[in-house]
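I have a structure here, written as structure tokens, and I will follow up with some questions on it.
Only one protein chain is missing from this complex, and each of the others stays in its spot.
So that you can tell them apart, the chains are marked A and B in the order they are listed, and the count of residues begins at 1 in each.
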Amino acid sequence: MSEQKPAQGLPDKNAWRRFQKNRPAVVSAWFLAFLLLIVIAWPVLLKISSANFAQLHNPDQLSDAQFSAPSLQHWFGTDLHGRDLFSRVLFGAQISLLVGVVGAIVSLVIGVLWGAVAGYVGGRVDAVLMRIVDVLYSLPSIIFVIVLITTLGGLLKQSHLVQNSPALEGALRVTLLFVGLGAVSWLTMARIVRGQVLSLRTRAFVEASRALGGGPVRILARHIIPNIFGVVITYLALTMPAIILYESFLSYLGLGVQAPMASWGTLISDGVSQINPIRIYWWMIIFPGGVLVATLLALNFLGDGLRDAWDVKGR
Amino acid sequence: MYFARRLTFAIPLLLVISALAFALVHLAPGGPFDRERAPASPEIERNLKAAYHLDEPVWKQYLRFFGLVWQKGATGHWHHEPASFNISYKYRSHRVSDIIGQALPVSMTLGALAFGFAMGVGLPLGFITAARRGSWPDYAGSFLAILAVCVPGFVVGPLLILVFSVKLHWLPVALWESPAHMILPAIALGLFFSGKIARLFREGMLTAAQSEFIAAARAKGLGENLLLLKHAVRIAILPVVSFSGPMLADLLTGSFVIENIFQIPGIGVFFINSALNSDYTVAVDLALLYAILLVVLNLIVDFSYTRLDPRVKYE
Partner (left out) sequence: MWRNVFFHLLISAVVFLTSGCLHRETPADITIINNAEPESLDPAIISGIPEFRIVIGLFEGLTRLDPKTAQPIPGLAQSWDVSPDGCTYTFHLRIHLVWSTGEPITADDVVYSWLRAASPATASDYAGAFFYLKNGEAFVTGKIKNRSLVGIHALDRRTVRVELNHPTAFFLDLCALPVMSIVPRQTIEKYGDRWLMAQPLPVSGPFELAYWRPNDKVRFKKNPLYWDAANTQSQIIDILPLGSPDTALNLYENAQADIVLDRTLVPGELLDVLRKRPDFHPFNYLGTYFIRLNVTKKPFDDPRVRRALALAIDKKLIVTKITRGGEVLAATLVPPWTANYASPPGLGYDPVLARQLLAEAGYPGGKGFPRFEYMFDAAAGGGSKLHQDIAIELQQMWRDNLGIQMDLRQVEWKVLLSSYSDLAYEAARSSWIGDYDDANTFLDCFTSQNGNNRTGWKNPRYDTLINQANAQADLKKREQLFRQAETLLIHDEMPIIPIFYYVGLNYFDTNKIQGFYQNILDDHPLEYLRKVSPKPKVQSPD
């Protein structure tokens, strides 16, 4: 562990300064911000633009312009159904980024709470909690995910909650995917946080607070959690790409989001079937694949930058 | 003895995992005998389920899995019912042990080759990027390493086939018949891990370079490169070693994606298909296989630790 930690409060200013010196990380941050901007702005733009433009770029609008190469009309070309690929990549980005963010947050919340409680309370509780983590570690996560998606999807269908609202059902189904992915990726977080908390627990400022009569909740909230901020934010940036990749794998297995909705995973697995010796509709793999890889690269560089800036170790 | 104790702890772990996996796969809707063509009469399906004891409560099926069921026969004598863990409901002509016995060595070979590739590429790449920190080889190398962890395997595989088999005719397109057939799948499988290892090793090297006894060695006047080689490597390899356990467990149990793309008769496809097809026993057997491998490999990792790092001792 690093030796000089601020006593409490927000992350220190030096960290920000160190981060700003890391050029790849800064470029990545700008790239991600830019991507986010387009992803958010594009649907709005479609709403306010002329009907003709909106129709042409509606991600779900089928047309006869099947497999057309990139052109001024369709910047990324079109797919089998004649849908505009540019729009589909951007709408797919919504899903993929959301999967990444929500999945990472879910894994973060479970992981931080689990690890913090285990590390802080210690003793038998710690042992039990960490044994559970061990068990889940040894279970191939794909079995868990497959069962979760097939089972809960079925239960959802039967429940009265969504019986009369297919829109709500669709939203819940996507949420299920997010939560499922988050639920299988919190284990590492729990282990790291526990380690951090264990070492912080015995430190002077925590001991002092305890001596002054601070309860465990207060100590966790005021001293411990702020001090693991660096780990957490770094981890967030590094978990997102993993979860986005996992989603694309699930799409390849046919377990991803429901058509006609798209995610980068479904777009890429559509595109991959275009790689063959006879004819390649290259735009169907290059564009979704390129955007995915660029985003994951940016997230990784960002995560590395954050980690170096906060001097986080022990992943 | 520490390692003996670890092994005894593994037994309850395996029991919990088998129970968990058993419950999970039984939760999913549908059963192993659902077919496109309906059976000629409902009695047929009922008979089939009864013949394989799928009409029993799940807890009893679980006991039966391990061969812990005694039944009172027509003559009034209690007799032992055979265990079911070796029966596949989907592939009824094969024993599960025969399937694993045939497919696991294939996956293990491929996994070992991929491991070799990942180490062979990852370690030098990590070393170069660390030794030349901040220069263009570092940036280029780090970029490649991150790129390797960002491209989904189901994209890498077809691309490799397209370039090296279809266009250049250097290597076979698929199947598992000669050493030449192993090259592309090993690379496709190992690529992700080579990036991972390069990053871990680079990090380890940088940490080691700051540590006290390297500073001491530097003070003794040893040349920088030699210094890094002799001392830092020994420490920097530790994170790589501890990552090797779970990595090998993943690699040796095969990959659905790679086996599917290259048509390799490995065990990876069974992991996914048994869960998707409700082939209950096979899914649980494979979950156990994975857990056992993980336990054993982690033991080996910890053992290597004691040899590599004199500071680590297990009591």
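Note that in this section contacts are C-beta pairs under 8 Å (C-beta built on N, C-alpha and C of every residue); 3 or more make two chains touch, one makes a residue touch a chain.
As the structure is a prediction and not an experimental result, all values here were calculated from the model.
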Residue touching the undisplayed chain, where the options are B:Ala21, B:Ile99, B:Val151 or B:Ala249 | B:Ile99
Write the list of chain A residues that the hidden chain touches.
-> 62, 64, 66-67, 80-81, 150, 153-154, 157, 166, 170, 252-255, 258-260, 269-270, 272-279, 281
It is residues of chain B that touch the chain not shown, namely 29-31, 34-45, 47-48, 51, 87, 90-95, 98-99, 102-103, 105-106, 108-109, 112-113, 154, 158, 161, 165-166, 172-179, 256-257, 259-263, 265-266, 269-270, 272, 276-278, 304, 307
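Following the convention adopted for this analysis, only the chains that are shown with their structure count from here on.
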Could you give the separation in Å between the centres of chain A and chain B, each centre being the mean of its C-alpha atoms?
-> 24
Interface with chain B, chain A side, in the complex: residues 24, 131, 134-135, 137-140, 142-144, 146-147, 150-151, 154, 241, 245, 248-249, 252-253, 268-269, 272, 275-277, 285, 289, 292-293, 296-297, 300-301, 313, 315
Mind listing the chain B positions that touch chain A in their complex?
-> 13, 16-17, 20-21, 24-25, 27-30, 139, 143, 146-147, 149-155, 158-159, 161-162, 166, 207, 239, 246, 253, 256-257, 271-272, 275-276, 283, 286-287, 290-291, 294-295
